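Structure below; questions to follow.
With one protein chain removed, the remaining protein chains of the complex are shown where they sit.
By written order: A, B and C. Residues from 1 in each chain.
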Amino acid sequence: MALSVEKTSSGREYKVKDLFQADFGRLELELAEVEMPGLMACRTEFGPSQPFKGARISGSLHMTIQTAVLIETLTALGAEVRWCSCNIFSSQDHAAAAIARDSAAVFAWKGETLEEYWWCTERCLDWGVGGGPDLIVDDGGDATLLIHEGVKAEEEFEKSGKVPDPESTDNPEFKIVLTIIRDGLKTDASKYRKMKERLVGVSEETTTGVKRLYQMQESGTLLFPAINVNDSVTKSKFDNLYGCRHSLPDGLMRATDVMIAGKVAVVCGYGDVGKGCAAALKQAGARVIVTEIDPICALQALMEGIQILTLEDVVSEADIFVTTTGNKDIIMVDHMRKMKNNAIVCNIGHFDNEIDMNGLETYPGVKRITIKPQTDRWVFPETKTGIIVLAEGRLMNLGCATGHPSFVMSCSFTNQVIAQLELWNEKASGKYEKKVYVLPKHLDEKVAALHLGKLGARLTKLTKSQSDYISIPIEGPYKLRLYRY
Amino acid sequence: MALSVEKTSSGREYKVKDLFQADFGRLELELAEVEMPGLMACRTEFGPSQPFKGARISGSLHMTIQTAVLIETLTALGAEVRWCSCNIFSSQDHAAAAIARDSAAVFAWKGETLEEYWWCTERCLDWGVGGGPDLIVDDGGDATLLIHEGVKAEEEFEKSGKVPDPESTDNPEFKIVLTIIRDGLKTDASKYRKMKERLVGVSEETTTGVKRLYQMQESGTLLFPAINVNDSVTKSKFDNLYGCRHSLPDGLMRATDVMIAGKVAVVCGYGDVGKGCAAALKQAGARVIVTEIDPICALQALMEGIQILTLEDVVSEADIFVTTTGNKDIIMVDHMRKMKNNAIVCNIGHFDNEIDMNGLETYPGVKRITIKPQTDRWVFPETKTGIIVLAEGRLMNLGCATGHPSFVMSCSFTNQVIAQLELWNEKASGKYEKKVYVLPKHLDEKVAALHLGKLGARLTKLTKSQSDYISIPIEGPYKLRLYRY
Amino acid sequence: MALSVEKTSSGREYKVKDLFQADFGRLELELAEVEMPGLMACRTEFGPSQPFKGARISGSLHMTIQTAVLIETLTALGAEVRWCSCNIFSSQDHAAAAIARDSAAVFAWKGETLEEYWWCTERCLDWGVGGGPDLIVDDGGDATLLIHEGVKAEEEFEKSGKVPDPESTDNPEFKIVLTIIRDGLKTDASKYRKMKERLVGVSEETTTGVKRLYQMQESGTLLFPAINVNDSVTKSKFDNLYGCRHSLPDGLMRATDVMIAGKVAVVCGYGDVGKGCAAALKQAGARVIVTEIDPICALQALMEGIQILTLEDVVSEADIFVTTTGNKDIIMVDHMRKMKNNAIVCNIGHFDNEIDMNGLETYPGVKRITIKPQTDRWVFPETKTGIIVLAEGRLMNLGCATGHPSFVMSCSFTNQVIAQLELWNEKASGKYEKKVYVLPKHLDEKVAALHLGKLGARLTKLTKSQSDYISIPIEGPYKLRLYRY
Partner (left out) sequence: MALSVEKTSSGREYKVKDLFQADFGRLELELAEVEMPGLMACRTEFGPSQPFKGARISGSLHMTIQTAVLIETLTALGAEVRWCSCNIFSSQDHAAAAIARDSAAVFAWKGETLEEYWWCTERCLDWGVGGGPDLIVDDGGDATLLIHEGVKAEEEFEKSGKVPDPESTDNPEFKIVLTIIRDGLKTDASKYRKMKERLVGVSEETTTGVKRLYQMQESGTLLFPAINVNDSVTKSKFDNLYGCRHSLPDGLMRATDVMIAGKVAVVCGYGDVGKGCAAALKQAGARVIVTEIDPICALQALMEGIQILTLEDVVSEADIFVTTTGNKDIIMVDHMRKMKNNAIVCNIGHFDNEIDMNGLETYPGVKRITIKPQTDRWVFPETKTGIIVLAEGRLMNLGCATGHPSFVMSCSFTNQVIAQLELWNEKASGKYEKKVYVLPKHLDEKVAALHLGKLGARLTKLTKSQSDYISIPIEGPYKLRLYRY
């Protein structure tokens, strides 16, 4: 796509695939609203008081239908919003169109190049005069990363006149980040520092993004307060677990139509994501084998009748391979060469480097046959057998299907809204330092409570004497902080 | 579409949506072949001897990728083939294109009108001079029905000069059938009787189609031998059960992206199809309620922890409704009016009259909003609440997703191939009268055996003394005919 | 025990372990009645008309609490009853005591020797003057066998003066049968023929017993009509499946307290019994592997994610081995030698020869350590490792636990009552020849219907137009005879 910003008739900026898909997007948005009771309850509770009046929010988070409901919840609470996706394949073009036309500045489409991706991220942070956003909604930490790297480069440039050198890194994506920052220095050598000044804080919702934040906190380089939304119970134990349990088979079926029953499926990692994937595959009739480094998680899998082996043990016997680790180099090209013909390889963990895509792409004589977008068959020259790689090694549930369903995302996103409100309301109080915080348990419980009515649940209430007996307030919080659910 | 037959460069007739999708179809066909070991084994075992040499086969069966592998198995065994779909929404256009270009005469596309549908069925049976097909592969019995109705009309016409009166029926689809036959009488008043003469037999694979055959057998009106493929264990206990367990959630997710976990789902009917649907929904985290007329099936559901209620008991409480009965009038417009906003209503049983589509369409003031093809929201005027109907009440797994996966269809279709071979090989022997037959158990067991290797299974073999002890041949058949599996 | 018949104060014969357990038995009987709605409904429906008035019924069927409710249903309908168990370990002494004291002549205790077992069977058939019983309730066919062998011997004796030679067989149990018959010939050389004359018929409820009957039917040696209760859907698809799903883990836990989760369990055979066992073990968290000879059953297991291997493949890796086949020589001593230390070996199929108990007992140097009754550790001399054998290779759910629970036995036993009524009511009509019959479907459906209310189920009723549409009577039967459920 030609990388130029477009404008709606009302003057709002955007760049999406096709604005004409806005009507379709709107219809699906309306369906999703019914499935997202937490977000709709936020609109009801907070909408009238317009708490985000005057707040600029930039979001870097998969531009899906569910995210669209989040965006319109933020605008319903008074915010001005700019948005980009945090994954080159995860945008839903009709969702982006509806938001661009109706609600917020969006820069996102399905199938961005990496250059386009970072251009979109820049646009999302670019609020014109007066610096950047007040608040960031982040997923994976790319918006946060760009600002931190930008500030670092500006300070170095001021000090030594040195500009970032894209050739200093082997990582092709980081090359692009450095290029953008280098080029930015020419026009405004204090852009990211001005952003930093204005920024009230970020709320981040992935395991990986959160880990980056804790590392920055420890090294003392974190530039603004952060709320770790990922570790809300109603996020990590719901979105990661039940979301993946839904969207892994969805992605597999849309991409390959393969029968899961009877197959041998290997799930690499048995954290929340891996637990969801293994449950889904098992229930669909696959025989599941898990690989793990952590003996506790391994023992949990065993208690569910799941075998724990190494990838090497089963690489030539399994039919489906799923990475869920958040680590890198899980499935290497050398593993892929040994797989059965048409074995399916996919990632639902974090970055595409869980699968050795680079090793695969550069394997001598390998042939790539695109069955359809996001479904490629790679044929090895020696054996003429092929493997099927989904979403080019990126998140297969977003690349090949539509990601997690609305209901579970409503839990995650209600946490995001509450975190954003908390940061914004306390912006002047000094409550939040340049550290990483989790939401208090009573808010976590509130998120859950907002989702019970839709499912027809009726909670029991403690009596006064029960409350006294177990020393738990009638209104909660009901558990100690360490409780594991 | 303009209803005119087109021809390939080699002169083979066809009518499909877009021949340019043939390459894409071929890629998916190649994937499917790996998943259909039974059909591929038939090619290996029977291909060299070309048993279908000289045989004309007409098929009326969902024109999907899996069916394409069936068609090319028939041609690999020497047959000439013409094909149409047995459902207006079930064709996969890329599959039809690949077959049209490469292998057989195809008349099928996704989204036919009923007129187009019966035009296609006619084309499929029309082999030009020399009458019709030698063999029919049927699914639901429409090809068989057309011939039987045609013969009846021709005989009546010869006797009394009377032609069929489309106005004699309320059923809109049967009106079309009578019209076609009436119009055909003008040009050739013995067309269907010539077909009947030539026909060696039909193999039929659905519960509903088979029931029609037994009824004709009983009333003495069956015109040619029929093999009931549906009641092969490797069909009804696999395709119906495991196929639907896979494709029901697939259809739900593709059509609505709804989170199944936490929802209340009502499955009408607990036969093989209902069992598969209930299992899938339960495993995905829904609370499942079943409605049944048969106390035995009801007791089976209860033993799995599934509640048995009537539709009236739960109509206003449930989120998802699935009909699986093969009967009519299961969910009436009066039920639909009482449902929750955005309740999902769909059918995976047989005909679209399981759901009262007619009542819905003619409900005063009802408004239909098409979210996307096959996904409609119907809004009632009094309540402004809507329900979501999938595939216009027709088979939702074929309309909204891609039907059953290849592996399980390989079981069903291997039965079809074996049945066709049996009919053709015995065409002169008199073995088969104008009756309905099931395949012998050893062939059923053979179909299963052909699918074990792909899943890495290793069977145990009876010893001679064990075989003697239980009076079962070492090579099978291993069970009595009444055995229920 | 000293084998002498005792008498109650009212003069009824019995031989049980301890009549003082009658009160305890009565309490458990009363609990069981609440769980056996089918039997209680029979009492309500048929009790007033006393249809069994004048009928003598002999039963050879595990003398458990559930059977006690069956017996008292028969007596409530007017019958006189004599009973023995069909398994040396399956009697529950408190059940036997309650029946002996209150209702019928019982000859059964837990832990009979084989000699005692056949003595009890003789007593059960011995109605004094006037020959034997009018009706037999059989489980496994031992009562039927004894009469058939007896008649054969008497005829041979009359013809040639030859008496049966116990040394003519290697089977230790059959030796005893021949001895009993031989000894009986001395006192009454027409006892069994008189029984045969009087006998109206037998109803048999096991796969194995039924198979013997069909073999006798085919060879023309069946001496009286038989109703195959096993093949009622409400028997084989309930008792065999759901009964074993309950009682296999019950037996394992009572005998060994072993944690099932995490273990590798091998189930030999995947018929109804094997399906129930595999489901139970899987649900308890074991990794289940199935061995099968039948490719269809094997494919069913695979569709549930269960691996199919041979016993040899896994013998040294698994923790729990269960035989469910009805065949012999499934687990041989040579397998047992290779098992892990404390591997558990048990049988829930039919006879104890599924496990090579003879090979184990005679293995040179093997040492048997009885942990508690029915739980033995056998230590091999070479390895000093031991295996744990339950119930001496006999039915472990009856030997180590209390067999199937009341509710599912109510289904089986209601079939028995209905079969007995049918035989008795038609005794003079000639409806039943010396053949094997199954109950008609509407009675099968009635059995199911009698069990729905207890579980709170509400059936749907066909409308007239639905009934017409699918040609199924509103009141059933709802399925064709071949339907597999």
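Here is the rule we use: contacts are C-beta pairs under 8 Å (C-beta built on N, C-alpha and C of every residue); 3 or more make two chains touch, one makes a residue touch a chain.
None of these values were measured; they are calculated from a predicted model.
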Touch with the omitted chain, as defined above, among B:R287, B:H350 or B:K446: B:R287
Given B:V81, B:I306 or B:V436, the one touching the chain that is not displayed: B:I306
Listed residues C:Y14, C:F89, C:Y192 or C:Y242, member touching the removed chain: C:Y242
Chain not shown: contacting residue from C:R56, C:R254 or C:R394: C:R254
Sole residue of C:V5, C:V34, C:L114 or C:L482 that reaches the chain not shown, by the stated touch rule: C:V34
For chain A, residues in touch with the removed chain: 211, 215, 231, 233-234, 236-238, 242, 272, 291-300, 302-303, 307-311, 313, 326-329, 411, 438, 444-446, 448-449, 451-452, 455-463, 465-466, 469-471, 476, 478-479, 481-482, 484-485
Sites on chain B contacted by the missing partner chain, in the whole complex: 261-262, 282, 285-288, 299, 302-307
Interface residues of chain C (partner: the chain not displayed): 24, 27-28, 31-32, 34-35, 65, 242, 245-246, 249-250, 253-254, 256-264, 283-285, 317, 341-342, 369, 371-372, 377, 388, 401-402, 405-408, 455-456
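The definition used in the following text is that only the chains that are shown with their structure count from here on.
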Most remote chain, CA-based centroid, reference being chain C: A
Highest-count interface - the chain pair sharing the most C-beta contacts: B-C
Chain centre separation in whole Å, for chain C relative to chain A (CA means): 58
In chain C, residues with contacts to at least two other chains: 299, 302-303, 307
